[in-house]
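Of the protein chains in this complex, all but one are displayed in their positions.
Letters are used for the chains, namely A, B and C, taken in the order the chains are written, and counting of residues starts over at 1 for each.
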Amino acid sequence: MSTIALPRTVKNTLPLLRDSALLVPLVGAGVLIYLAVLPLFMLLLGSFEVEVAPREFITSLKNYQDAYASEHTYSTFVNSLIFAGGSSLLTFTLGTVLAWLVERTNTPLRVIFYPMAVIPLILPGVLEAIAWIFLLSPKFGYINVALMSLFGLARPPFNAFTLPGMIWIHSVGQVPLAFLMMVAAFKSMDPSLEESAMMSGASTWQTLRRITLRMLMPTSASVLLILFVRTLESFETPALIGIPARIYVYTSEIYLAFSEYPPNYGRGAALAVGLLILSALGVWLYTRSTREGKRFQTVTGKAFRPRQFDLGPWRWVGFTFLLVYFVGVVLLPFLVMLWASFLPFFAAPGWKSLEILSLDNYRYLYGFRPFWDAMWNSIVLALLTATVGMVLTSLIAWVVYKSRLPGSWILDFLAFVPITVPGIVLGMALIMFYVAFPIPVYGTIWVLLIAYVTRYIPYGMRSASGAILQIHSELEEAAGTSGASWWQTFWRVTLPLLRPGFAAGWIYICIVSFREFSTSVLLATGDSRVLSILLFNMFEQGQVTVVAAIGIVMIFTLVAIVAVFQKLSGRVGIQT
Amino acid sequence: SPAGGQSLDELHKLALKEGGTLNCYCTLAVVNAQKIFPEFEKRFPGIKVNHVDLTADQLAARAVAEARGGRTIGDVIQGSLENVIQVFEQKLLLEKLPPEAAAYPAELKGSYWVSNNMVFIIAAWNTGLVQKGDEPKSFEDFADPKWKGKLIAEPRDLELLMGLGRYKYKSDEKAIEVLKKIAVNNVEFHKGHSELAQFLLAGQGAACLTCYSHHFPPQIKKGAPLAYLLSEGIGTINGTAVFKDSPHPNTAWLFARWAASEEGQKVYAVGGRTPAHPKVEPTEKIRPAKIYPIGVAEIKDWKKYEKTWKEIFKLR
Amino acid sequence: MIEIRSLFKTFSDRRGEDVAAVHEISFKVEDGRFYTLLGPSGCGKTTTLRCIAGLERPDQGEVEVAGEIVFSSSKGAFVPAYRRPIGMVFQSYAIWPHMTVFENVAFPLRVGKQRFGSAEIKSKVEKALALVEMGGLEDRMATQLSGGQQQRLALARALVREPKVLLLDEPLSNLDAKLRERMRVELRELQRRLRVTTLYVTHDQIEALSMSNEIAVMNAGEIVQQGSPREIYLYPQTQFVAQFIGSTNQFSGKLRDVNGDGRGCVETSMGELHCTVTGEAAPGSEVVIMVRPENIVLHKARPPETANVVEGKIATVMFLGQYLDCTIELGRNLFQTYQHHSLQLRRGDSVWVELPPGDCLALGAKN
Partner (left out) sequence: MIEIRSLFKTFSDRRGEDVAAVHEISFKVEDGRFYTLLGPSGCGKTTTLRCIAGLERPDQGEVEVAGEIVFSSSKGAFVPAYRRPIGMVFQSYAIWPHMTVFENVAFPLRVGKQRFGSAEIKSKVEKALALVEMGGLEDRMATQLSGGQQQRLALARALVREPKVLLLDEPLSNLDAKLRERMRVELRELQRRLRVTTLYVTHDQIEALSMSNEIAVMNAGEIVQQGSPREIYLYPQTQFVAQFIGSTNQFSGKLRDVNGDGRGCVETSMGELHCTVTGEAAPGSEVVIMVRPENIVLHKARPPETANVVEGKIATVMFLGQYLDCTIELGRNLFQTYQHHSLQLRRGDSVWVELPPGDCLALGAKN
C-alpha cells in the first residue's frame, strides 16, 4: 500500500497514471526500461544472428545449436550449478553470520571488523584469484608449504585447482556483498519481534533461525538470488582456476566463444540467453515469495530501539570466528598483495626476498601520469554510479513493492536483466547505440556512467527491495495524511528509512564500479581511461607487482570513500 | 582517402588541417605508449595522439561494433595480424601500402598492412627448478618424460603448432607428433601470458612452453630466477593499417608511414617493442635467432589448426 | 463536513477468502461536529477511516470531505491522501523513527502547500507538544519514547496543521487512565474551539459517550445504530448495542400487556416484572428485558411497597474503586450490579434486589 492507495486492477490504474504523484516513480521506471531493454534486445538479437557477409546477418537458430548441442553442454551445466549453488550458499552463510555478529550481538571489537569486511571486494578479481593461487597452489602455495613443513605432511592439504577450490576462492570474494546486504537487513528490524521469541523460550540461535532470518526472507532471498546469478556470470575464477583445472562452467564457455578466432559472438549470446532464462526463473520465484509484502514489514510504526543480543560467554566464540575469518580470508590475500607490491616480481616470502623489498612500484606509480588520470576518472565514476544507481533503484523498488501496480514485477525482472548480459555484449550494444548518437556521450566518461549504472542496477535493486519491504506502510501513510506529496514522502520518510539498504547498495556499487572492467574496456578511450583498464593493461605487460601496488592504493582509497560515506549517511536514517 | 607520395612534412601540414588529432587503435602497453607517442607528437608538432589501448581482439570488436553503429572513429589500427585481417574482412581498412613498406620482406607485409613490431612466443624455465644441463635446447626437448607434470602453457597459443608445422618441420604431421609427445607430460594450461610468467616464477611449473619473450628481461634484470630460450621462437606480427573511412585520413596516413619508417621503428625499439624493420635492432635481447613468423597464410587455416591443437591437448 | 454513501470494502485473506471489512456504510458528519465510530475490535472502524483518509481505495461508494468528492466509484474520482484536508492519528502510532520528536511534529508544517517560517514552525510545534504534555522532549529521538509518549506524539503531529477534518483512530488507547481522562476533555474542548469536523474511532464507550455529538455503533462492517450518546445508551435498539455499550443484564420473558404510556407487565422466571416497552412488541410476544447494573438497587431488608423486588444471593464482589462490581444470583440468572463501595457486601449474603420499572427495558425478542 502507499500514500496513494493504488487499485489492484489494470482498469482503475490507467486514469491514475495521469496523477502527478506517480510521475517520479514512473519516470524512474521509464529510465530503467530504457537502460535495461537495449542490452536485452541486443543480446536476444545477437543470439539469433549469423553473419554471412561483412556486417550482414541472417537470423537462425544456429547459435543455439552450437551453444547447447555440444557434448559438453551437460557437464558444463552441472558444473555451473554446483559452482553457483555451492558458492552462493557458502557466501550467504558466511556473510550472514558475519553481519549478525557485527550488527546484532555484543561480540567484542565487532565495530572494527565492519570496514575490514569489504576489503575482499576491493581487491581486483584477477589479483585476488592469483593471490589465492599463491596461497593454495599444491605446488608452491604458501599455506600448503607452511602446513606441510609444520606437520610434516607428505601431500599438500589444499589444492586451489579443484571445484571446491574454485568455490572457495570465488565465495570469499563475494562475502562482502552478502555481508553488506544482511547488515542492512539486520539494522532495520524491530527487536521486540525477537524479544518475544526469546520470551517464548527460544534460544538466541533458534530466534535467529526461526524469527530473524524468516522475517528477513525477502533480503535473504534477494541475497541468495543475486549471489547465485552473480556466480553464474562471474568470470575471473572460472578462467584462472577452472581452465587449468579443466573445470568448465557457463562463463568459461562464453569466454571461450568470445575469445576464439574470429570471435563467435552469436554462440556467446546464445549461452548468455540461457543465463537470462535461469535468472528470470529466479526473479519470478523471488517476487512470488515476497508478494504478501506486509509479512516482512519489520520497521514498524511503533518506533523501536534496535538492540544487541547478549551472547554471554559465547561472544568469545563469535570473536574467534570473526578473528579466524578476517585473518584467513581477508588478511592473507591482502598480505600477499601488500608483500608483492614491495617486490620487483612475485617471490615467496623469505629472507632472501627481503633484500629486494623496495618502494619502487609506488614511486613508479607516483610519477606515472596515466595512473592519476585513471584514478580520478574511476573515483568520479564510482561515486556517480553508486548515487545515481541507488536513487534509481530505490524508486523502482518502491514502484514494485509498495505501489503494487499490476505487472510491476516486470520491472523487477528488467532490473535483473543486466546481470545476465555479458559485459562485452553490453559494451558492444552501447557502442552501436551511442556511437552515432546525437548527444555526443560516446568516448566520454558519461557513456561509462550509463554502462555502469546499467550493469549494477541489479545489485542496487536487490538491496533496495529488501529494505523497502521492511518499511511499515503506515509510516508513509502518516506522511501522506500530513499533506506530504508522494515525492516529499519518498524523500523525507522512505529514503531515510531505507538508509541501511541504501548504504549497503551504495557501498557495493561504488566498489564494484571502481573495479568494472569488461564493459569499460570497450567504451573507454585515452582520456576517459579508468583504473581497471590501466591495471589490466599493465598486468598484461607482466608488471604484476605494480598492479599489486595499484590494488593496495585502491583498497585504501575505497576504504576511505566508504568511511566518509558512512559518516555522512549516518546523519539520516534510524538512529540506533 | 589520404593524398599520395609527398614527404612526411607536407603530409604533416595536411594533417594539421584535419584538426590534429589521431585516434590510434593500438595494442601498445601504456608503458610503451608513454615513450613512443610523445616522440611522434614531438616530431610532428600540433598533432595529438588519442590512444585507445586494448588487446587486439577487443580493438577489432570495438572497430566492428562502431562500424555497425554507423560510424568510423579509428584512424589507424595496430595489433595482432589476425585481428587486423578480421577488421579488413569487415571491409573497414584502406587497401594501400605506405612507400616505407618497400624496406620490409614479403612475409612482413600485405596489400594493406605492414608489420610494425613483433611478439615472440618462446620457451622459458625457472632456473630454481631446472638444474644446469637440464635446460631445454629446443621445443621438442619438452617431449622428454623428465618434464612430466612440470610444463605450463597458454591454452590459445596454437601459433606454436602452426610455427612448428609450417616452418620448423615443414610438416604438420611431424609437429602434431611432437606436440602429442609433449602432451603426454600433461601440460597445465593457464590463461594469460602474464599469469604464465608469474606462475613460472612462483614454481607452478618448471618450464613454460609458450611465454612472451618480452616479459622476461625486465624481471631477470631485477634478479628473477628465470631463463628463456632464444635459439628459436614463434613470431607473431603486430601490423599497422589505416581505416578506410578514417575521420583524419592524412593524419592516419602520416602515422602509418612514420611508424613503418626507419626513424619510427627506432622509436618503437626504444619504447620497448621489437621492431619489425630489418635494419632496426630491438634494445632488449628478446628476438630469437630462428623465427617462425605466423603470417596471412597460416591465419587462413586458423580454424583447422585450432581444432587439431585442442585435440592434441584435450582442450576446450 | 464528511459524507459517506454506501461504502464497501472487502479484503481477501491469505487463503483468498473475502473479509467484508466495510459493508454498505453511509453516514454524514456536519461541519464542526464530533462523530464517533464505536464498535468491537475487527468491526471495520479503521478500514472506514482509512477509506476516508484515502489510504484504502473502497470497492464501491462515495466519499465527500469538506465539500469535495474525494472518492466516487461511479465517477471514478479519487483524490490522493495528501491532497485531502485531513489530519490523522494512526492506531499503530506511525512515528518516524529517524526523526526527533520535534521533527516529527514539524513535518506536516514543512511539507504541504502552506509554507511556514522556522520561528512560526517552532512556536506551532511547541504549542502542539505542550497540548499533549510533551513539552521538553523536543529533541528526544522518537525511538526513545515510551509507548504512551509515542501515542501523544502522534496526536500532536495530527493537530499541528489544524486540519479541516480530523481522523482519530483510538488516539487515547495507550494513554494511562488519568491522562486519558484529561485528554478526553482537552480533545473535546480543542475540537469545539477549532470547530474542526472530527471523526473518531474507538472501542471505548466512555470516550464515545463523553466526547461525541453523535455516535455510530458498528458491528461486523455495518452500522447498527446512530444517535446521540443518551439515545444510544438509554434506548439501545438492539441487544448488541445494549450489550456493547455499558453492561446490561438480559433475561427473557413473555409480555403480558402494555398500556398507553409504554409501561408493561412481563412474565419471567423471577415472577412478574413491570417494564418499559420500547419498539413494537405485541402482548403475548417473547421479549428480552434489559437492566443496567448501575440501576439495580440492593436492599438488606425487603423494602415496603416497591415494585419489582426479588430476593437473591451475592455471588461475587469486585472492588473497582469508584464502585463495587457485584454479581447476584437470582434464581437461574446471574445479575451484575454496580454499588457504592461504602456498601458492606459479602459474597453469600442474601439481599433484596430492586429492578426499577423505569429502567427495565423490554425489547421485542427478534432484534
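We adopt the following convention: contacts are C-beta pairs under 8 Å (C-beta built on N, C-alpha and C of every residue); 3 or more make two chains touch, one makes a residue touch a chain.
Keep in mind that what you see is a predicted model, and the values were worked out from it rather than measured.
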Chains still shown that are in contact with the chain withheld from the display: A, C
Per the touch definition above, residue among C:N104, C:Q149, C:Q225 or C:N308 touching the missing chain: C:Q149
Sole residue of C:A20, C:L179 or C:A220 that reaches the chain not shown, by the stated touch rule: C:L179
Options A:L44, A:M148 or A:L193, residue touching the unrepresented chain: A:L193
Of A:M217, A:V380, A:I410 or A:V441, the residue in touch with the unshown chain: A:M217
Touch residues of subunit A, complete complex, unshown partner: 190, 192-193, 195-204, 206-207, 210-211, 214-215, 217, 292, 294-298, 300, 302, 304, 307, 310, 312, 575
Residue ranges of subunit C at the interface with the undisplayed chain: 11, 13-15, 19, 39-42, 46, 91-92, 100, 139-141, 144-149, 152, 170, 173-179, 181, 203-206, 209-210, 229-230, 233-234, 243-247, 292-295, 318-323, 325, 338, 340-342, 358-359
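To be clear about the criterion, only the chains that are shown with their structure count from here on.
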Where subunit B and subunit C overlap in contact partners, by chain label: A
Centroid spacing, where centroids are CA-atom means, of subunit B and subunit C in whole angstrom: 89
Intercentroid distance (Cα basis), subunit C paired with subunit A, Å: 54
Separation of mean Cα positions, subunit B and subunit A [Å, integer]: 36
